[in-house]
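Down below is the structure, laid out as structure tokens.
Rest of the complex left out; these chains stay put.
Labels run A, B and C following the written order; every chain starts at residue 1.
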Amino acid sequence: MSRVIVDVMLKPEIHDPQGDAVLSASRRLGFGTITSVRQGKIFELEIDGPADDAALAAARELAAELLANPVIEEFTLRSAE
Amino acid sequence: MSDEDTVEDTVEVAAATPEQAQPYAELGLTEDEYATIRGILGRRPTAAELALYSVMWSEHCSYKSSKIHLRRLAPTPEQSENLLAGIGANAGVVDIGQGHAVTFKIESHNHPSFVEPHQGAATGVGGIVRDILAMGARPVAVMDALRFGPADAADTARVLPGVVSGISFYGNCLGLPNIGGELAFDPCYAGNPLVNALCVGVLNHDGTRDDLQEAVARGAGNKVMLFGSRTGPDGVGGASVLASATFADEEGKSAKRPSVQVGDPFMEKILIECCLELFRAGLIEGIQDLGAAGVACATTELAAGGDGGMRITLDDVPLRDKTLNPAEILMSESQERMMAVVRPGNLDGFLEVCKKWDIEAAVIGEVTGDGLLTMTWRGGTVVRIPPRTAADGPVYDRPMARPRDLDELRARDPDELPRPRSGTELRQTLLALLGSPELGDKAWVTRQYDSRVRGNTVLAAPEDGGLVRVDEETGLGIALATDGNGRYARLDPYAGARLALGEAYRNVAMTGARPVAVTNCLNFGSPEDPEVMWQLAQAVRGLADGCAELGIPVTGGNVSLYNQTGGTPIHPTPVIGVLGVHPDVRKRVAAGFAADGARVVLLGTTREEFGGSAWAHVRHRHLGGLPPTADLDTERIMATVVASAASAGLLASAHDLSDGGLAVALAESCLRGGRGCEISLQDMGSSAGAGSASSAGDAFTALFSESAARALVSVTPGREDEFAALCDSRGLPARVLGTAGGSSLVVSGVFSIPLDELRRTWEAPLPALFG
Amino acid sequence: MVTFPGSLDDTDAARAVRYAGAEPVPLWHADRDLRGIDAAILPGGFSYGDYLRCGAIARYSPVMSSLVPAARKGLPVLGICNGFQVLCEAHLLPGALTRNARLKFIHVDVRLTVAGAGTPWTRDYATGQELIIPVKNGEGAYVADDATLDALERDGAVIARYADGAPNGSARDIAGIRNEAGNVVGLMPHPEHAIDPLTGPSADGLGFFTSAVREFAGARV
């Protein structure tokens, strides 16, 4: 059993109203040093078998096909211990 | 939490270890109740039985403090003429003719919505929808009655947006139009918001096909099915249970169980479609939704309503979390689950339908003939009880006492408040009321709700009542409204309940519908406080008497107690929902002035009544005196007049008078219709007694008094005489005020306000507070 | 009329098709069979709860595996709201729909300007005509990169715009677009909720359905 984490973020050029809302709320709360917020999604996948190349490949394929929309989003993989 | 190697607390173990200490108090049972359970069983209960009794005998499930009073609500034969199911069913069912029946009910989710506003409110909608579904009906609309602390309080900024987004998220995703509700603010709800959700459903009832379902487990050998979401640790117990010796295996190692349930509206949507297909195919003998107290409640109630007993294999309950023990499985409040009783021969068909909808279903037991509810777990018997003893629960006649401060409160007369006198002051008063969160535009909330889905919504918020088409051919429809006024009920709970009933009845009548049935949600403080019990008893009596006067039955409802912050209870807040039948929705009447030159008429009688009024509350934060008189006779007459007038096409608009009185109703009819009006108050405010009719003092009463049983209508041009004759023939006071038209609200000789200014003022408050 | 699990406005769209004088044919998400339809409507709702991204999961349903090639061959397809999202996810239309600018579900009647009357779904309108139609969505902000947006405008592929500014933050006030061939149309507002003033703000939406019906009535003669 292995765990792979997929982070999905909006592409930098796509407007992120959620991130902006968090930024302005953080300003209201007095967090003056925070200058930008981008919000994305995270998927923790549990995969049968070891955290080998096959597991990563499956996760990458799922991310590309389903988890991220390539028109507006990009993703990165991490493997969790 | 139960490991393979821990010995399960079976019936045999319990019989052999009578002295073992049990955490009944942590589970909310009193010493007497615990002794009663031991007496029923002739031994100590097992851990699972204790859990089951504790949830079934909780105030929430057993109505132990309120039952004795609720008996008053039993309808007379005359009231129940069209009632197919009433109090005692999951929801009451009313025959509305043409082969259709309607079921509706209102329920609270107050406490969960305070802890986690979004999920709490969302699962509140989910729960009431399953009650409606369990009657065999397709849910067709929802409503939400919301009450919060002061609009500008910091906690309201946390709770209100979360509650609204939860209702929006769940209801919209289910595809149920939200057709109305309430939004009120009062400091008494600051630590205890009220989130009451109503659902209405429609079923066939035409002789050839009857969709009505029952919550019973009949027929030995029939299968007990659990279907929908898997059972997880949602809402199990809470800290007190987990801290108990029996439920946590090792000190400190006990997994923390969440009390927050997370809603899955998509699952509920496919569960609805799946159930409706099962009903249509005739594959179900009995069905029960899982709400509070989950499997414990559904099995107990099905078995108690049946003719035999039931045997359940808890190992067969599909789990999301494999570590749950029997007690936890029984108490879990995981959402989106239903339980059905199915003949063995229909099992394959049942599973087929579930598969089509991608719904997981499991046989978890069967109906027996031994009169007992028996449950096994890993081979041991962990529950063996007579189900009725758990389902019926104790009944308490708790002490009652008239609130000590009531006389003082009533003596605090609103007469002593400074009243606006000049035209300028009256103008300012109206703008202040309209610009308050209490009376301002609710679009900030209702824009988040889909009121159109299903395509049958004829009227929705901000109209007086929601109106939904049931039959496209004939135009048959149903109207609904919910109302409650905690301030009135605080001053006089008996009158408060009648006023709320009268207002909901009137709101339904304004659409042109005939009110036919009542549901109610009784939101009160702690039943252990004799003053709260007195309020509850008074309110129930008021509701019962009011329904008898109106000749319509209470078909069901819900009681929510322990609504208080610290030792301070909320205002007693009975929220009343009224259902009406509209013969032809194409002839519906709406609140907005719809025709230039239409004669504007005030129906009913205006008295000088300011106790608990919006004016006293918004302008002076004052609560005192007596609430208005509830005049149900006039309500009844007015409803028949509006219904006749609507069907004859005599009305261009109709709008009830409530908070803020005539002035606010005028403003709302202007804004809604996009049209001004010019009226005169000559001779109004008569019971103010002496003083000339045109004096500003009388104008104040005429404009802001909250006398009940009044409405503002405008008459279809050319039909004025017919309408006047109709009112006259029924003895309904009808006073011509003026005409609709123009771009200002003009009260001759008093003030004039351009519609633009009215609109800006009215729309401002909620966006200013909540963004 | 495709029903996905979680489709909600399917009965409404079917009613609109009936009002327009045609017979709605239900298509089930799990069936590949298109049952000889002349045109397809992907209705509004929350397919699969819209849990991942709106329309992302519906895109992979069996019915879509038949619909996508049929649409590429010219079958007229109208995606309304969630249906629009499915069409974008399935790459039948460019761009994507994202969270509303103010992050809340919004239901409001809007004024639309018809910008492209030339599709099978908009023939009964005149370019420039104004319609009052409800929008109701949580993720209705149309986004695409500037090149795509420029191309859409250049090709006249924007078929409707919000006349008073997009309530959901849509790029360039876009309310609806078509594909290059013109047979596939995606629309955020709900014309099926504007077919009768009794239940909607107007009957202005009926034209989308009568347009398509007329197309086939003509074709068959």
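FYI, contacts are C-beta pairs under 8 Å (C-beta built on N, C-alpha and C of every residue); 3 or more make two chains touch, one makes a residue touch a chain.
Everything quoted here is computed from the prediction, not taken from an experiment.
J.: How would the full complex read if you wrote each label with its copy number?
T.: A x2, B x1, C x1
Keep this in mind: only the chains that are shown with their structure count from here on.
J.: What's the distance between the Cα centroids of chain A and chain B, rounded to whole Å?
T.: Here the centre of chain B sits 41 Å away from the centre of chain A.
J.: Centroid from C-alpha atoms only, then distance chain B to chain C, rounded to Å. What do you get?
T.: Between these chains, centre-to-centre, one finds 36 Å.
J.: For chain B, which residues are shared contacts with two or more other chains?
T.: none
J.: Could you please specify the touching residues of chain C with respect to chain B in the complex?
T.: Those in contact with chain B are residues 5-6, 8-9, 11-12, 15, 30, 44-46, 48-51, 104-108, 134, 136, 138, 190, 192-193, 198-200.
J.: Using the touch definition from the top, list the residues of chain C that touch chain A in their complex.
T.: 52-53, 56-57, 60, 88-89, 94-96, 98-103, 141, 143-145, 169
J.: Using the touch rule from the top, collect the residues of chain B that touch chain C in their complex.
T.: 165, 168-169, 172-175, 264-267, 269-270, 273, 356-358, 446-458, 469, 585-586
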